[in-house]
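Shown here: the complex without one of its protein chains, the others still in place.
Up next is chain A:
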Amino acid sequence: MSHSPGNSLSGPVRRGPGHQTLIHGVKVSTSTLIPPSYPGLRRLLDGGQVAGCSEYKLSASDADYRVLCSIRLQPASRGKMAAHLTNGRVNLNILREAARKELREFLDKCAGSKAIVWDEYLTGPFGLIAQYSLLKEHEVEKMFTLKGGRLPPADVKNIIFFVRPRLELMDIIAENVFSDKSNSRDYHILFVPRRSMLCEQRLKEQGVLGSFTNIDEYILDLIPYDGDLLSMESEGAFRECYLENDQTTLYHTAKGLMTLQALYGTIPQIYGKGDCARHVANMMLRMKREFAGSQNQILPVFDTLLLLDRNVDLLTPLATQLTYEGLIDEIYGITNGYVKLPPEKFAQKKQGEGSKDLPTEPKKLQLNSAEELYAEIRDKNFNAVGAALSKKAKIISAAFEERHNAKTVGEIKQFVSQLPHMQAARSSLANHTSIAELIKDLTTSEAFFDNLTVEQEFMTGVDTDKVNTYIEDCISQKDPLIKVLRLMCMQSVCNNGLKQKVLDFYKREILQTYGYEHMLTLNNLEKTGLLKLQTNSRNNYPTIRKTLKLWMEDANEQTPNDISYVYSGYAPLSVRLTQVLARPGWRSIEEVLKMLPGPHFEERQQLPAGLHKKRQQGENRTTLVFFLGGVTYAEITALRFLSQMEDSGMEYIIATTKLINGSSWIKSLMDHPETQIP
């Protein structure tokens, strides 16, 4: 193994299962040698480690072939059935069907041919509910994006605006309606997820309110994302709840949970931690009382609901996620289940096409569990992804080799019949190999390493009470402001606030380097508690860390035995709380719960007689964990890990106001983020 002089940190020499020696060297700067106490970090740097193919035989055996053939048993088409929603323990397709029904009903209300004018933001979430074919069946002939000026020509009876309740959109709608000369048309507005008085008032001021035949709302509270995941896709939720103190989102949350209970039965037990959680629970109980007349006769699917405030765990989203899916989100951002990637790696160089120009448009990929390979690797620590991909490649190659063994017409026919599925598997493998390369480029960079080192120092409580030189350097190099804010907030959270001197220093440096107007953003961060001044009370983060075992020295990324693998050492606080609740119960951590903000509580909802579950021996219980204010992919992964643990006895379904990562989260709290210097 080679050393670039004095500049390389080498990983341990490991022996793979029987046949290979694995050595990995990664360049790091000498100024940031890793203290031995960061096993996760070291492992991350070591790269692949043990090949992870101990059970895998190198020869293409029949067994491998069967693995491949099983691909076809997995739902290959996502179009009509949304098969990824039915894979999980709870059939979330019911929820999707309910939403589709609602949509059809609205469309039928506007009799005749229709054109839909879309608030572009909504096409993503709607895509999770319906395809164009559904709209077409209901006489939707044209679809446009909402833009100022004149509507594009369309000889339809109805123009329907599908919009979020936003004032600026009302102005555009007014412009559209005014400039439309055709007077035989009907206009309609469908507000998603709620109609809003403010918007209707604006339409009124613009003098177009009277032009609308229908103003309605499409209550899209909880959108099924995947077999175990629901999101409200409410971008401003955290800001509204914790900065503006506006509880509208919480009302929608409660409503969404009522809808969910109407479809999946009353949830007998409700636990919660935090002010917002308390508030939502109160609303739910109240709403239930109001509907007291009608008993829900559905056998409960969920045993427990856990409501968690995001501000109970401000730390986790600030840390860089180290799972495959988490890193994709950190680097490229996943929106509505899609990711846009740089096109270069995905160029299809084809026979006969010569050297065509590379596509310049980003490559867009859908990411969910309907893709077998993705379902398999998304929850892995990134360091285990390489091995998994290579294993998969071997299996697929072997399957294609099978064609040589196909002798009889029958065999050939059978082989050919499996080709489409093999092709799907192949293109899926190609995509993820490319994505893994893109990510690896980044995770092996010095900048990524330095950043991670500082994060892990903070999380383990090293020097959190002083000005951190790395943050200082980031500022003087004018690194992206969001990165700086993320680290600074993390230091503050891990130190239960910063000392006056430290806080003042950071603030001054930031304002001088990035502009004084960011004073507004800094004030916002302080109001939400992400940044705070240390008061006289002592720093209780170390106690929380120790009691909840937030830092695990021996996190195993390849074959994990604890949730801490998702951050290579750090176990997300929110998920630890969930884990402890299931066993041994929150009573064991009363002290820590008191240190975290907001009340913790337990409520019970009476079930009608006869709906009490008779549990089979060894049958798992199901908990719905609702993150108020956002959840990260790594936290979802940690919960999936708990579901899969053999002795956990608990399966988790996750719901949230929005899928977030540290950057999108901080950004939502910035005032005028666009004024930021790139």
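Simple rule for what comes next: a residue touches a chain if its C-beta (ideal position, glycine included) is under 8 Å from a C-beta of that chain, and two chains touch if they have at least 3 such contacts; residues count from 1.
Just so we're on the same page, contacts and distances are computed from a predicted model.
Leaving aside the chains you can see, what is the UniProt protein name of the one that's missing? Options: "Spermatogenesis-defective protein 39 homolog", "Electron transfer flavoprotein subunit beta", "Large ribosomal subunit protein eL14" or "DNA replication complex GINS protein PSF3".
Options "Spermatogenesis-defective protein 39 homolog", "Electron transfer flavoprotein subunit beta", "Large ribosomal subunit protein eL14" or "DNA replication complex GINS protein PSF3" considered; the missing chain's recorded name is "Spermatogenesis-defective protein 39 homolog".
Among A:387, A:525 or A:653, choose the residue that contacts the chain missing from this document, as touch is defined above.
A:387
Among A:100, A:288, A:363 or A:621, which one touches the chain that has been omitted from the display?
Result: among the candidates, A:363 touches the missing chain.
In the complete assembly, which of A:214, A:269, A:539 or A:648 touches the absent chain?
Of these options, the touching residue for the absent chain is A:214.
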